[in-house]
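I have a structure I would like to understand better, so I am pasting it below and will then ask my questions one at a time.
One protein chain is absent from this view; the other protein chains keep their places.
By written order: A and B. Residues from 1 in each chain.
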Amino acid sequence: MKRRTFLRTVGAGGVAGLAGCAGGSGGGGSTSTTESATTQTQTGTTTGMAGGTPELVVATYGAFVDAPSTSPGPWIKETFESEFDATLTFATPDSEINYFIERALQGVEIDADAYVGLNVDMLIRIDDRLDDGLFADVGDVDGRGEVKDGLNFDPQGRIVPYDTSYVSLVYNETMSDDGTFTAPETFDGLLDSEYEGDLLAQNPTGSSTGKSFLLHTIKAKGPDGYLDYWQELQNNDVRVLSDWSSSYTAYSNEEAPMVVSYSTDQVYANREDQDLAKHQIRFLNDQGYAYPEGMSVFRNADNPDLAEQFLEFMLRPEVQGEIAQRNVAFPATTTAELPDDFAEYAQAPPEAVTFTYDALRDNVSEWTQAWERQFASN
Amino acid sequence: MRATLRDHASRAVDRIRAVAGLVESHALALGALATALVLVGVFYYPVATVFVDAIVVDGRPTIEPLVSVLTSRFYLVEIFGFTAYQAFLSTVASVALGLPGAWVLARFEFPGRETLRSLTILPFVMPSIMVAIGFVATFGQNGTLNAVLRALGLPTIELLFTLPAIVVAHAFYNAPLVARVTTAAWESVDASAIETARSLGASPVRAFRDVVLPQLLPAVAVGATLTFVFTFASFPIVLALGGFQLATVEVFIYSRIQNLAYAEAAALAVVETVISLSLTYLYLRYEGRQRAAGQGARPQPRRSLWPESVTSRELGTRLAIVGYAVVVLAVFVVPIASMILTSLTGPQGELSLRHYRFLVERQQTGAAYQVRPLPAIENSLVFGAGTLLVGVPMGVLMAVLTTRDFRGRALVDALSMAPLAVSGIVVGLGLLRGLVFGIEVFGTRITATGAVAIVAAHAVGAYPFVTRNVAPLLGNLDPRLIESARSLGASRVRALLDIELPLVAAGVVAGAAFAFAISIGEFDSTVVLAEGSTSYTMPVAVERYLGRRLGPATAMGCLLLGVTSLSFVVIERFGGRYGRGGF
Partner (left out) sequence: MRLTLEDVRKTYGETIALGGSEGDQPDPAAGGGANGISVDVDDGEFFTLVGPSGCGKTTTLRLVAGFEPPSAGAIRFDGESMRGVPPEDRDVGVVFQNYALFPHLSVRENVAYGLKFGDPPGGESDAERVASLLELVDLPDAGDRDPAELSGGQQQRIALARALAPGPDLLLLDEPMSALDAQLRERLRMQIKEIQSELGITTLYVTHDQEEALAISDRLAVMNGGAIEQIGTPRDVYRRPATRFVANFVGDNNVFEGPVVSIRDGREFEKTTTSVDNDRKSPDETEGSGRERMVDVDVGGTTVTVASDRRVDTGDRVVFCVRPEGMSVVGDGGDGPGTDRAGIESRARSGGDGSGTGFGDTPANVLDATVSKAEFLGESTRSHLRWNGQEVTVRSVDPLEGDVRIGFDPSAARVVETEQGRGP
């Protein structure tokens, strides 16, 4: 009867320990009580002084603060904080602006003051999905007047451009028997059998160079002609890879002599003393597709005034110069202070082209999806 | 006074014992409840928040998104059809490449065999960009393979940006999986059964076909099923090595989610999941019918890799092994070596440690909001250990529950495999909605992010591997062993710990290795849940360090390889000792 009457210490103890383990795996309960820390843990070392110092939360994409080569983020934070009595905190959600759209869609409060790194695609997505949008009308922040014409992609003026890139071809002169490979000068030239299998491009979804290049072909061939053009490109063995990194890897390994990239390519090449012959720039049809990046202040920002001051700070001539150099892009303003040799390696196209917000808002989804279907069907 | 005090104390002890006993006798039920809670919390609910978009649009129920996918020739033929086709080819290639590996690992003795077996799991944790870099360097026009072919005066091959490139890359990831599970099955084939067959006049080939093969098939089937499910949902590697003309379903799910076209994304993901789960279900029905002989097999002795006698058969066998080694060299070793070489190459192609110096520098001077290498390594290891602690019990529990016979067992079993079958992109979005944004309860928003949530998510992705490694072995155990233990006074849980687990230790260790690998390699959930915290892992760091120069990312990737290799060797060395004597 002993076992029926008494519970055994040994057994009970042993399993109590295990039950503890099982409780851990059932962390659902304890998990759900974990404090929401999405944007606040970024305060990092500054949480202690948060009581006295206002905190400005700037959301951006990872490479802006954390690229392995150079990124403007650390310089901006240091400079801004040294001048303003504020703590600048970066938030870098992996899904970028979609993260905030998603929050708004789900009715969850947005814990950031400003966003840096907006493009026209993002703006269209925001306006498509959110009736009230995400961003405030920032109005006349100082320096906005100096922004180059043609870069303002928001007709409602909510977004302030801070830099721009131009998407172009980069080619490798050494990749022919006599070392004189030259990229064609026009879109039509890409269809020559001479260039069969010579071009690497990127998936328009998830790659800004890929998207810009697709839009550039639409600009060149028209909404009615671009699909035929792409059919011929595909017949000429163009390679559309997942993203810029994988296509540039293949390009660097000389899998193909041409890649869709940025016209600032030589800045990097020069910085690393690479053979510039392998980093030649070609603006097809003498055009570069402009890819301006913008910033704005979230509606309901905790510190809207500080956020506007931040925008003004970003447009200052010396800051514009730093951003351009550190982000390896062109400044958005005409007054940026740049070293003289900047233009030597950062090439601007004879003509910058782009679609307007309105044209894109009405068509970009259809254009992209039609392209996806055609390209994947072959 | 003192007497009453002792009285109280002993009553308290009795009460504690009573509670402990209650917990012990219900431990399985409690464990099942906890597992269910974790699954619902970090998988089913989050995924449901996405899948619901397939059937509810603008607050109204509809079947329109599903119908439009299912009636689209483009989706059905071009996308689902092609996705299944490449997954099938990849599965065949993985099995073809994995089986000889299992043969060599199970049947031959050579120095470093155990370490090699531990390392077979390595490809599992490789970030796709690393594999892409390695493959371009190996199979590209100017890659190592073509350089060798040219040196030998042979014609070169063009593999990149073709279907075979995807298939080989998938084999790179999955052949080790097949080899792994098959090796375990091969090692448990009873030598006396083969000897009996031989004594009855069967040739070695015939004995293999009649005795060994039937015992290997279930393992090969599980490897093949998992490979198909994985490659069916493959995404980055397809576009990186194949190109958009070879786009799979997952590419379109990603595209639609990027563009916030949730209804279409969800409909595609639902169809994708149903296909994967149906296949898993079929496999599990098959596994359920395969109940092989009991425990206590005497394994066949391993042969030396060096032939003992010079006969044509022995030489032929060795020649085949050499041939296989060459293929392994090309598919596994050279790409990995290329990654290492890339991490050691400077901008002018010179050997350089600058990328590793970058890691050191970033570690020393990196700001709080930047990704630093050491915390990434530390987090990866902590989450890996956490996944072992949570995922292994979950997987074992699920194995115990699903080896019991009950109506709909295969269905429950298949559903428990869902974490492998649902698109990682969908899970990521679901976690964002379900955990990061949280649920509003009584005016407060309950959210879950950071380490605990990441470990839970990893455990959910990892436990099916434990279950699949353990369940078949558990099913083969004589139930009377457990009944004997229980009539001797062991509770159900005690019998599990003392008797069943030690006897299926091989499966538990193999499952644990996979679980650890899943945790180390996981990206989609980690990056969502690590948001805004310092909980980033090694693969996240690799992605962050990707720039115009590949060096820093590959250096981080090699660090990932090194740390992971070491972990696997430790796990298996430690795990291998655990068979006898229980806990």
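Rule of thumb we're sticking to: a residue touches a chain if its C-beta (ideal position, glycine included) is under 8 Å from a C-beta of that chain, and two chains touch if they have at least 3 such contacts.
Computed from a predicted structure; not experimentally measured.
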Looking at B:L33, B:A202 or B:L481, which makes contact with the chain not pictured? B:L481
Can you name the residues of chain B that touch the chain not displayed here? 25, 295-296, 478, 480-481, 483-492, 494, 498-499, 502-503, 579-582
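Operating definition for what follows: only the chains that are shown with their structure count from here on.
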CA centroids of chain A and chain B: separation to the nearest Å works out as 32
Of all residues in chain B, which touch chain A in the complex? 17-18, 20-21, 23-24, 27, 30-31, 33-35, 37-38, 40-42, 74, 78-79, 129, 132-133, 136-137, 140-143, 160-161, 236, 238-241, 243-245, 247, 251-252, 254-255, 258-261, 347-348, 358, 362, 367-371, 389-390, 393-394, 428-429, 432-433, 435-438, 445-450, 452-453, 455-456, 459, 489-491, 493-494, 497, 527-528, 531-534, 544-553
Provide the residue numbers of chain A that touch chain B in the complex, in ascending order. 3, 6-9, 11-16, 18-19, 21-42, 44-45, 62-63, 65-69, 73-74, 77, 89-95, 98-99, 101-103, 106, 108, 125, 128-129, 203, 205-206, 234, 239-243, 245-246, 248-250, 252-255, 268, 272-274, 365, 368, 372-373, 375-378
